[in-house]
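First the structure, which I've put down as structure tokens, then a few questions once you've had a look.
Of the protein chains in this complex, all but one are displayed in their positions.
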Amino acid sequence: MEQQILTLYDWVVKLSSSELIALIVVITLPLVFLIVYALVAILGELKISAFIQERLGPMRTGPWGIIQPVAEVVKLLQKEDITPDAANKPLFNMAPFLMFTAAYAGFAVIPFSSHFVPAGINLGLFYIFAMGSLAVIGLVMGGWASNNKYSLLGALRSVAQIISYEIPAAIVILSIVILASSMNLQVINANQGGWFWNWYVFGGPGTAWKIIIIPITFSMFLLYLIASLAETNRTPFDIPEGESELVAGYHTEYSGMKFAMFFFAEYANMFVVAALLSILFFGGWNSPFGDFMNGPIWGVFWFISKSFFFVFVQIWLRWTLPRLRVDQLMGVSWKVMTPIAFICFFAVGLWTMFN
Amino acid sequence: MSETKKVEFEYSQIDSERMRLNVGPQHPSTHGVLRLEVELDGEIVTEVVPHIGYLHRCFEKHAEKMTYPQVIPYIDRMDYISAMNNEWPYVMGIEKLMGIEVPEKVEYIRVIFAELNRIANHQIAIATFGLDAGAFTPFLYLFRDREFILTVFEKASGGRLLYNYYWVGGLAADVHKEFKEDVLSIVKQVRETNKEIADLLIYNKIFIERVANVGILPADVAINYGCSGPVVRGSGLPFDLRKDAPYSIYDRFDFDVVIGHGEVGTVGDCFDRNIVRFHEMEQSCRIIEQAIEQMPMDGDVREKLPKKIRPPKGEIYTKAENPKGELGFYIVSNGTDKPERIKSRGTSFVNLSVLPEISKGYLFADLIMILGSVDIVLGEVDR
Amino acid sequence: MQAQEIYEKLKAEFGDAIIEFNAEPFFDPFVRVTTDKLFDICLELRDTPEFDFDYLACLSGMDYKENLGVVYHLYSIKLKHSFVVKVTVSKENPVVPSVERIWRTADWHEREAYDMMGIQFEGHHNLIRILCPYDWEGFPLRKDYVQPDEYHGMKVPY
Amino acid sequence: MKKYINDIWLGIYTVLLGMKITIVHLFAKNVTVQYPNKHPLEKASGDKMPMNARNRIFVDMELCNGCNGCARACPVNCITVETLKVVPGDAPPLKNGERRGLWVPVYTLDFAKCCFCGLCIDPCPTEAIKMTTEFEYSAYDRKDLFYKFSTMTDEEIKQKKELLANFQAEKAKKEAEAKKAADAAKAAAEPPKSESGELKIDNG
Partner (left out) sequence: MGLLNKLDDPYYGGGIILGKVEDILNWGRSKSDWYLQFGLACCAIEFMAMNASHFDFMRFGCIPRTSPRQADFIIISGTVTFKMAERIKTLYEQMAEPKYVISMGSCANSGGPYWEHGYHVLKGVDRIIPVDVYVPGCPPRPEALEEGMIRLQEKINKQAIFNKRKRLAEEEQKELIISN
């Protein structure tokens, strides 16, 4: 199936007749996208939070403050880079880069459109999930190396949190893999082509009998949404950096560009999970209306707008909900989400067996 | 000198299994400059030692150097969130010593402003309590409403936060013409927002999980620790000076004393202390509505202002129901125009002293919530 | 219960320990007691059902120029009556028995009185400074207190 | 089990309820007043800064008669007033027509100390000191917050001092002269007086 599609990589190879250039283009494109996206997302976070709270948000940097994130980057570049004396310097300096790398590595398999995926590997879903878990190492490194009790507490909490939320998330993803019978994200996307009722949140393509499976897939979507919030440390699961308890959590001691790395990594992670949500449940780059506005270029539009919607949902939730306590957080994961995820898993298995 | 050594000695006794965490004085949720020395076993709090005095501004020393009217601005700065309520017991005490009867209109305005300030204080209390739990948006909704109340205060007194408005024998200035309409519109707005806050914050499942069954304070312990206000009422004891020892004209109004019932958990937990404040705002609205209805608009608020304030030799302990609890002033007069001594019984000072008792054995995150539910103002703790 | 009755009952029980009873119009009615019986009197006031002073509203350290004193404002939540107990001690040996074990709220109040006035509370479990820093010198609320010139290298006067 | 399901239901329901409220606010009108673009005095009538707001103090030196009442009422002691007596006939009357009794060569107010309580406004007999709505006067240097209200120049002060000194000298001289004259008169009148006294005694 993949062979029939002329990917962006092939296109650039054809155009420049050099595989190296094509490789560089394909590698840097997500980075460019990531930087632009991060600026937009930071502005979006500021503005959406402001509008929810009946404020205006940044107003005095450009018209309606739209270049506020640029100012922030310019400022962060100038900030003094502090490494505390008591910190473990190699780990302290490495942690933000590791974190950012892990977040950026996830972009390698994200299919932006049917014709463009940086690396169309067959185990895409597995890879993206593994990369998502890698972030926790950077987090612990940062927290431990800072030699600050708040950082350490934040890091330890986040390890516990991310590891326990990976289980329901993994089971949900497994169920999707059963439904799609592939781990390749492009295949999963392609499976959901056609109208929006073919999306996996509505049971995937199938006959009218799939109405039985819709509640199951919908609750799978909810489970993954919640688990993804926990994995990106967003409210109501922002315990590792819970301001009211742990000052700034694992990045308390970071300043300047290193802090900006953490900041970028958080937003990059947000996009990765939002992208996964849209790929797994909402058809990825597929148009919701059959052939209407469908195609490789429109695919980019659909994919990004779907992902941005979930980024928006994350922001929206953040400014609505209070924060859970650390033990309740574990309780939600182990007592509520994991059993339900297992039920869904079995149901999906049975459904696939009898279908 | 001996004290320093003692403290150092305590530090040397740290159990190596446990972690000593220093919370504050600069910490986002210590509500000011409180410092808590917390001993943690894992994440479980085994000991809390509050260190206060980071805002000790020598109020009692100043009071001895000032004439009676000059003390009022300093009293404002004690509990700066509810300055109107603060001035009241002090002014009332001197009026009692001097035998001044204040006009009817003054009493009504005092009641209305005190209740408005109670609403403003509870708004801050609930807002910061929500902020401790990580809910930022309700904080801003409540602050938006508080701004309307401050506008009315500013129209009357000229100050936004610190008013110097209650003077001995009267008020600093008369209220403006549209006072009644302004206040009634505020009451309406407060009720509307409270509905939203109930849905958005107070009855949110996550929030309930955070505050129910946390920091349980039994009523007898609360009394022994001298707690008052919403802290003791949250434990189910209807102790309210407005009903128990009615001062001013509070006996004319029909309102209920709100107590905690253990709605979602145990009686006396953080949720109860918070819900008492929440429902007290409604009761304050009721008092304001009644007072607005009965209040005479004509009359001078400054006619009884004495030219020279020189109370006779004597002493008095005056108290009033502050939003945070019983605020008392022990005023000793020596017959001159300067007080001999003013001792203030800071409400938050007493309420805070119960914190080590009720926070042991909970998680560190709960300690923050318990501190938030006690609702302290450091200006009053340290004076 | 009226202050007069409380006084009479206390007088009947403790006799000489009650030095003075004052019910002048410009004062809240108070009794002045000796320091050695203070703890027993306070315990009596709290535990006797007809007194039932379960609520220590305020505890103030006082400086009466030639000697120091402590004033206890008591209130009963159930019976809604109040009473004042005073003790006076000399400036040379300001020792007052602690009532911390009777009303736990006295803990911080007594520390404050010690901090501000230098009154020693006998039997207090942790009598250290509370408002001022631990290495502060002098007792600020005494009438003869003079501001220090410097604290940790910072100038104190304006 | 019932509680378990109920808890999950409540969790989802209250979260959705909260999300509904915030999304409604997302599209509601915001209440922010953009300060530098819109001065609080120009706001819509609802939450405009009232005219009796207590901000920077203004002292009208053409009305101040130097009574020192404001300085005495100030709890903070941030007002310093020094006065000079007026030579009769030298000073124009105050703005409100009253007779000026004192020159005020020094009237300073330290806004770095002032607590804006408004106690200084009340005792002023001529309403010279008042609180304005002006609040935009932050400074890069603390000394800039030390305001000197007196309009008298150094020369004027010197002149007035001289005048006063002259006047006092003159007065002293006059007094001395008068005394002298009186003494002289006394001296002139004394002998007969004493005589008369003696006479009186004699008479007595």
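Letters A, B, C and D mark the chains as written, and numbering starts fresh at 1 in each.
One rule holds in what follows: a residue touches a chain if its C-beta (ideal position, glycine included) is under 8 Å from a C-beta of that chain, and two chains touch if they have at least 3 such contacts.
Just so it is clear, the structure is predicted and the values come from calculations on it, not from any experiment.
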**Prompt:** Among the chains included here, which ones are touched by the excluded chain in the whole complex?
**Reply:** A, B, C, D
**Residue in contact with the excluded chain [from D:77, D:153 or D:168]** = D:77
**Message:** Can you tell me which of A:252, A:287 or A:307 touches the chain that was removed from the display?
**Reply:** A:252
**Message:** Of the residues B:20, B:160 or B:286, I need the one that contacts the missing chain.
**Reply:** B:160
**Prompt:** Residues of chain D in contact with the chain that isn't shown?
**Reply:** 30-36, 40, 47, 49, 53, 55-56, 75-77, 110-117, 135-142, 144-145
**Prompt:** In the whole complex, what residues of chain A lie against the chain that is missing from view?
**Reply:** 46, 50, 53-61, 65, 68, 70-82, 243, 247-248, 251-256, 259
**In chain B, positions touching the absent partner** = 25-26, 28, 32-33, 53-58, 61-62, 65, 73-74, 77, 80-81, 124, 139-141, 143-144, 146-147, 150, 160-162, 378-379
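Going forward, only the chains that are shown with their structure count from here on.
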**Message:** Please identify the chain lying most centrally, where each chain is represented by the average of its Cα atoms.
**Reply:** B
**Asked** By CA centroid distance, what chain is farthest from chain B?
**Response** A
**Chain pair whose interface holds the most contacting C-beta pairs** = B-C
**Asked** Where the CA atoms of chain C average out and where those of chain D average out, how many Å apart are those spots?
**Response** 42
**Fill in**
Chain-centre distance (mean CA atoms) for chain A and chain D, in whole Å, is 63
**Prompt:** Taking each chain's centre as the mean of its CA atoms, how far is chain B from chain D in angstrom?
**Reply:** 33
**Residues of chain C whose C-beta touches two or more other chains** = none
**Prompt:** Using the touch rule from the top of the page, what residues of chain D touch 2 or more other chains?
**Reply:** 15, 18, 21-22, 25, 31
**Message:** Using the touch definition from the top, list the residues of chain B that touch chain A in their complex.
**Reply:** 19, 21, 27-29, 43, 130-137, 140-141, 144, 200-201, 204, 206-207, 209-210, 363-366, 368
**Residues of chain A that touch chain B when the two form their complex** = 49, 52-55, 149-150, 153, 235-236, 238-239, 242-245, 247, 319-328
**Fill in**
Note: in the complex, chain D contacts chain B through residues 7, 10-11, 13-15, 17-18, 21-22, 25, 31, 46-47, 49-50, 52-54, 73-75, 115-119, 131
